[in-house]
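What follows is a single structure, and I will ask about it in a moment.
All protein chains but one are shown in place.
Read from first to last, the chains carry the letters A, B and C; within each, the first residue is number 1.
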Amino acid sequence: MEKFLDFIVRAGSLDRRYIFVVIALVVMLPLFFPLNLPIRPTVSSQTIYDTVEKLESGDKALVSFEYGPSTKPEIHPMAIALLRHLFEKDVKVYITCLWPDGQFMAMEAIQQVAVNQYQKVYGEDYVLLGFRPGNEAVIKGLVSNFRKVYTVDAQGNFLDDIPMMNGINKVADFDYLFSASAGYPGTVEWVQYAADPTGVTMGTGTTSIQVNEVMPYVQAGQIKGILGGMPGAAEYEKLIGQPGIGTSGMDAQSVAHIVIVGFIIFGNISFFVERRRSKKY
Amino acid sequence: MKDKQFWSVAGIIFVLFMIYWVAGHPYFVSERSVMFWSILIVGGVLIYSTRMAKRGEKIFLRTIPGLKAVEEAVGRSTEMGKPVLYVPGIMDMDQVETVAGVVVLGHVAKMTARYETSLNVPVSRAIVMKAARESCRESYLLEGRPDLFHNDMVHYLTDDQFAYAAGVNGIMLREEPAACLYMGKFYAESLLLAETGNSIGAIQIAGTASPSQIPFFVTACDYTLIGEEFFAASAYLSQEPELIGGVKGQDTLKIMAVAVMLLATLFNFFHDLNMISWDVLGFLTVQ
Amino acid sequence: MNGSEIFGAWVAVFLTLGIFSYLYKDNPFYKIAEHVFVGVSAGYWMSMFFWTQIQPNLFGRLWPVPEGAISGFFMRTWYGIYNFFGVLLPSVFPDGGIDKGHGTHPHFIYIIPFILGVMMLLSVVSKWSWFARLGIAYTVGMAAGLRAYAFLNSNVLVQLKGSAVSFVGLDWFSLTDASIINNVIILIGTITGLLYFYFSKEHKGTFGKVTRVGIYFLMISFGASFGFAVMGRISLLIGRFTDLITYGSSTYNYASLWVLLLMIGLLAVWTFKGDKKVAS
Partner (left out) sequence: MFMKRQLPIAIAAIIGFLTLFGWFVDEPNIKSFVDDDATQWFDILASFAIFLGALNLLKLQALKIIKKQKGWPYAALAIVGFTFSFTAGFILLGSYNVEISQYDDPAKVATVLASEINLDEKSAENILIAMPEGDTYTIDTPYFTKSGADDVVEKINAAGGTANMRATEWGSHISTRGSLFNWMFRFIFTPLSATMFALLAFFVASASYRAFKIRNFEATLLLISGIIIMLGRVPIGGNISSWFIMYIIVLSLSAGVNTWFKNRKYTLASVIGGILIVTIAGMITGWPVDQPAIFYLPVLQDWIYNVPNVAGARAIMIGIGLGIFATSIRYILGIEKSYIGE
């Protein structure tokens, strides 16, 4: 017994590089040997799905890309799933970017979903307006006059020449607003400067870390539903019935969480054993 | 009516606005009048309490446990003959948290001067370095120990987030400070710092307002100044009437917020029961 | 798969593993990757902001393509300046003016932000460091005006409204839907949490008990925050591993495997040799 306790105490001050190796393994292995755990949608993901489901063919949705490569694994799958749902419903999609890298992410998503999967027509079914710097000031500008901020789209075409831009002059002209956001500027700013002042229905997909900051907005009804991180994306993929990157990452995610919880519990056991000993001596 | 000037200006603004309103309030977005009045009232409360503080009104601020702990931590470092490490966050002086961090640094520098303990302040922005140096120099002068102060106690590492974290971790492992204080704006590096500090067994005290970083500090540090506590601490330490008045003003506003919440719930309850027709939720919705 | 893609994959793998090598210890691979990152990202941000804002929305307004021939001394001088720039940087200032849909007349009022911006850049010279203050003051002032309204509305007023919960026509308790008990918990939690941040009174007696409840709610919220933080970081790692696995395929000549072996080998050699320069 004494020896076992000794081991536990010593394991408590283990070189952290052993922990790194364990984490690398538990994340890597399920990617090679999937477990196919069933996914269960949470209430907030279901809300997003229901809201989009209510949109009708020809409705206009503004989707804003506010993430970059650093958070791509979390947000990109949900952006793709949402675009799939919107195109499935024949909703017109307008894409803006408040992060410079967002434009690249949007291009990738468009190539995959709009061009390859649904063969949508640029300028009639979707448009990529591109990135504008200025954070919340850009949103404020879009709310009052869309055409001041964007005179050309990302490819340099004039907005007046794009058929689907007809009748779009401010954010209030849209039926749905979605922010795929990884931080500032992002969801919070869209709520403050666009959704609250105009009353346009808004949904959001955020990194896991942001979920907590955004939850009060969701509870107060300022945002209708939220997709949280990669699990949120997996849930949405499940809802639209098209499994993607999010779903394939869930096994690794599950196993890693279990292992980390195990670490926490073991760390605490070792902590208690040590504390009891130091009391004795 | 302690502050006649304030009340007369407020009265004049009110009367002028009323005249404008009665005259048909041209060019005014009437749907936002609730927000307009909120801004005037909230702004008024803040200005009023700042003015009162400047005029010398006694303002009580509760003790903040984390602050007492700072003194203990410096004391312990002195006993052990080890340095104190102070990290003022990774952002520039335009962030309120950085400003608060530098204010608290001044206070810590006073203690290290008094106890003759060595202080080490790595920073990640050039302007923060200037400000932090000034603040330390002043504290050492005030304590009558300018001889102990040297410029290198505040030194610049790098602007880059992770390189900075790696640098600070290096200092921790080499110098093994007995107390690590993290006060300022932190992002993902909070975890790296707090964990390394924990592993060398230092007393750790943190103060920050970023909600997503607080959990890491709360679990890994001995004391954490959470969000507004941190701002209040800097006001408390600086004893500047402007800052203290601000804290007092925000306190008043919090009580008002609680009152509004309770009243709104009550009115909403009666509205739901069809006992009154006034819709409080509609009233509070400003577009 | 063409050459530039395969070469790109090798570069990407080297940089990715270079940064991961920090997990072992601080080493030259990590330092190389880190410094390349600092330099490249500065140039990257600069290009992005220039081509999406300064060129189209500032220069595009100052020197739009004029309608017909340019006449008058003033306008000729104005476009003369433009042509001079055009000689220096033809990619930025194409012949004849910049056509980004800002009409055909120069918006001269945009000289103000242009001058403020240029002053900002000149502040690199230590003697003129105060030059930047004017531009910074503008952004600070504007952000203050925007935020004062937006935060008071969305973060205070609407949140107060959100806490004014309903009790009529709801179930007593439900885990997944709004219910009376849930609403009471939210109301109590918000109020006690807010009172924890009340500084003008000592936390003793009844008030102390109230704020105690407040801190419990804050802790539950921080715990959730911690859970989400773990979740997010793991997702990012999954993303990196997926990329490495892709780059480790035969299409990319097994880039991930080769680079990994090379790095482990070199790190091992350095460690066993105990090279002082590396170990420091």
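The rule is simple: contacts are C-beta pairs under 8 Å (C-beta built on N, C-alpha and C of every residue); 3 or more make two chains touch, one makes a residue touch a chain.
What you see is a predicted model, and the numbers here were worked out from it, not measured in a lab.
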Message = In the whole complex, not just what's shown, which of B:10, B:192, B:262 or B:281 touches the removed chain?
response = B:192
Residue, one of A:127, A:154 or A:177, that touches the chain absent here = A:154
Inquiry  = Considering the whole complex, not just the chains shown, which residues of subunit A touch the missing one?
reply    = 12-14, 16, 19-20, 22-24, 27, 37-40, 42-44, 68-73, 101, 103-104, 107, 130, 132-135, 137-138, 140-141, 143-145, 148-149, 154-156, 211-213, 215-216, 218-219, 228, 231, 234, 250-251, 253-261, 263-264, 266-268, 271
Request  = Could I get the residues of subunit C that touch the absent chain, sorted low to high?
outcome  = 2, 4, 8-9, 11-13, 15-16, 19-20, 22-23, 31-58, 89, 91-92, 94, 109-110, 112-114, 116-118, 120-121, 123-124, 130, 132-149, 151-152, 154-156, 159-160, 162-163, 175-176, 182, 185-194, 196-197, 214-224, 226-231, 233-234, 236-237, 239-240, 243
Query = Which residue numbers on subunit B touch the omitted chain?
reply = 27-29, 32, 35-36, 39, 42-43, 46-47, 50, 93-94, 96, 99, 126-127, 130-131, 159, 162, 188, 191-192, 194-195, 198-199, 209, 211, 215-216, 218-220, 227-228, 231, 242, 246, 249-250, 253-254, 257
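Note that only the chains that are shown with their structure count from here on.
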Query = Centre of all protein Cα atoms: which chain's centre is nearest to it?
reply = C
Remark   = For the pair subunit A and subunit B, the C-alpha centroid-to-centroid distance in angstrom is 31
Query = Just curious, how far off is subunit C from subunit A if you go by their C-alpha centres, in Å?
reply = 15
Ask   = For subunit B and subunit C, what's the span in angstrom between their mean Cα positions?
value = 23
Inquiry  = Among all residues of subunit C, which ones touch two or more of the remaining chains?
reply    = 153, 158, 161, 221, 225, 229
Message = Where in subunit B do residues touch at least two different other chains?
response = 211-212, 286
Query = Once bound in the complex, which stretches of subunit C touch subunit A?
reply = 23-24, 44-45, 48-49, 52-53, 56-57, 60, 100-102, 142-143, 146-147, 150-151, 153-155, 158-159, 161-162, 176, 186, 221, 224-225, 228-232, 234-242, 245
Of subunit B, residues touching subunit A in the complex = 199, 211-212, 286-287
Message = Taking the touch rule as given, give the residues of subunit C at its contact with subunit B in the complex, in rising order.
response = 22, 26, 34, 37-38, 136, 140, 148-149, 152-153, 156-158, 160-161, 163-169, 187, 190-191, 194-195, 197-203, 218-219, 221-223, 225-226, 229
